[in-house]
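Report on the following structure.
All protein chains of the complex are present and in place, except for one that has been dropped.
Residue numbering begins at 1 within each chain, and the chains themselves are lettered A, B, C, D and E in the order written.
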Amino acid sequence: MSQVKEFNDYREKMNDKILSADNLVLKRLFNLDTNTYQEGALPVKTKELLGLVASMVLRCDDCIKYHLGKCYECGVSKEEIFETFAVANIVGGTIVIPHTRRAVEYWEELESQV
Amino acid sequence: MSQVKEFNDYREKMNDKILSADNLVLKRLFNLDTNTYQEGALPVKTKELLGLVASMVLRCDDCIKYHLGKCYECGVSKEEIFETFAVANIVGGTIVIPHTRRAVEYWEELESQV
Amino acid sequence: MSQVKEFNDYREKMNDKILSADNLVLKRLFNLDTNTYQEGALPVKTKELLGLVASMVLRCDDCIKYHLGKCYECGVSKEEIFETFAVANIVGGTIVIPHTRRAVEYWEELESQV
Amino acid sequence: MSQVKEFNDYREKMNDKILSADNLVLKRLFNLDTNTYQEGALPVKTKELLGLVASMVLRCDDCIKYHLGKCYECGVSKEEIFETFAVANIVGGTIVIPHTRRAVEYWEELESQV
Amino acid sequence: MSQVKEFNDYREKMNDKILSADNLVLKRLFNLDTNTYQEGALPVKTKELLGLVASMVLRCDDCIKYHLGKCYECGVSKEEIFETFAVANIVGGTIVIPHTRRAVEYWEELESQV
Partner (left out) sequence: MSQVKEFNDYREKMNDKILSADNLVLKRLFNLDTNTYQEGALPVKTKELLGLVASMVLRCDDCIKYHLGKCYECGVSKEEIFETFAVANIVGGTIVIPHTRRAVEYWEELESQV
């Protein structure tokens, strides 16, 4: 199975379990998370790039995958993605490189999907 | 093999190797780690919840698994676990969500063990 | 001016400015933050200790001060506070010690208030 | 003295000392840092917002001040700044709030400069 | 396939992809990374130990593997490696232990290679 599908399936399955536990704080946080990236003074595309760079410097592979998927949907170009990777690696240091490797692999999968 | 057994077996095997290397500082730190969670002014259960939330905001899946196991042994309820997850996700942000997904999966395995 | 008053005054003044900027996500997050520490399956006192230990391992002096203040209001004893410091220093390492020094100073101020 | 001037003066003075120490790696890194935020596939403004959000989730007040200054020069609006704060606080959690308070104070100083 | 070969192969394959994307900042950072660990006032061996301890406290398994490989090539002894692990675990806390377990396993593979 492709990494993209595997990531999305697991994410959806477990998010459902978290939400079904009926913890009000977690439910509202999930909601708020969705609102955060909606069109506002800044366009969705910029917000997704902000989410991506934040995920990279905090070094969370799953969050990186999620925002890469969203960036791909928004039509972010490969060159723009790599400039975002550059900011993340300069601010966050070489410790971000291994996550960049996996991000590049995931981005390639997104590009190779029909 | 279940995640719980796999985690515990690897943890025990590698801890033995670390201890057998005879580095005094590491041996004492392991010892101290055990002492930290013993009954004191705060009950063991509270201390394990403290260890869990600290592991979540620092985003260490193995540490989360370890403390989930201990919390389960202490009789922590699912509702209490989710309130601890809520604190971790609010303090630490959505970057903690992927770790929460894996924590929920591990907790379910703990609950399904005979 | 005491550290406690200085901290609370600046916090309140700037929180008001943040809220008055009318960013919906930030307003809701502030709201959610308050809800997180309310009585639930876990008592308020335990939740404040969770907030404290999370703030310590993430090494945020202001967050530590905030939760120390709340812990003090909840009647947490000095011995319980130090056991929480111990968990934070063991999980987070000696990098937490400088924050523990400042936490001890702030706790003393809380105790010395009339 | 205003925070803005104080920050810029100290930054310039100490950067000069670092560069004068003639460590090739540090000199090149400083150079690279400048290149990172130059116009490319992404506009300077977007890159400065990326630098800002990365600095916020990594919780570095000085880096936040630096990028706020650059954002101000680029004509970023207050509403855009607060949407960037919102992303940082959602991804990074309430631990980012104290840095947001100081960021709001610094932004006000930038706005109040003649 | 051994962990060592698997790690090196993936690292090389993906680094090639990153470099071929022709992002100037990333290319220069990779270059600078190599320069950082070259013989200078400090010997290569000390610099690799510095890279190792930094990778451990920042808890990046891939970076740890990379520097373990380099340390092994430099003739670092097992005792020296464990003293470096001790510094990392004391400074960074027990959150570093799971990474130490995996580091010990990788070091054993390095030692068992013909």
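Everything that follows uses one rule, which is that a contact is a pair of C-beta atoms (placed from the backbone, for glycine too) under 8 Å apart; a residue touches a chain by one contact, two chains touch by 3 or more.
On a predicted model such as this, the values are computed, not experimentally measured, just so you know.
Student: Kindly name the visible chains that come into contact with the excluded chain.
Tutor: Result: the unshown chain touches A, B, C, D, E.
Student: Pick out the residues on chain E that sit against the missing chain.
Tutor: Touching the chain left out of view, chain E contributes residues 32-33, 36-37, 40-42, 46-47, 49-51, 53-58, 63, 77, 79-80, 83-84, 86-88, 90-92.
Student: Tell me where the left-out chain touches chain D, residue by residue.
Tutor: Residues of chain D in contact with the hidden chain: 10-11, 14-15, 17-18, 21, 23, 25-26, 29-30, 33, 54-55, 58, 60-63.
Student: Using the document's contact rule, name the residues of chain C that touch the chain not shown here.
Tutor: 59, 78-79, 82-83, 85-86, 89-90, 94-95, 97-98, 100-102, 104-105, 108
We adopt the following convention: only the chains that are shown with their structure count from here on.
Student: If you take the chains that touch chain B and keep only those that also touch chain D, what is left?
Tutor: Chains in contact with chain B as well as chain D: A, C, E.
Student: Have a look at where chain B meets chain C and say same if over half of the interface residue numbers show up on both copies, different if under half do.
Tutor: The interface of chain B with chain C is built from mostly shared positions.
Student: Give me the superposition rotation angle from chain C to chain E, based on Cα atoms, as a multiple of 5 degrees.
Tutor: 180
Student: Between chain A and chain E, what's the gap in Å when you average each chain's C-alpha atoms?
Tutor: So the centroids are 26 Å from each other.
Student: Where the CA atoms of chain A average out and where those of chain D average out, how many Å apart are those spots?
Tutor: Here chain A and chain D have centroids separated by 23 Å.
Student: On a C-alpha centroid basis, what's the spacing between chain D and chain E, in Å?
Tutor: Roughly 30 Å separates the two chain centres.
Student: At least two other chains touched by the same residue of chain E: list those residues.
Tutor: Where chain E meets two or more other chains at a single residue, that happens at 25, 29, 89-90, 94-95.
Student: In graph terms, with chains as vertices and touches as edges, which category applies: line, ring, star, complete, or other?
Tutor: complete
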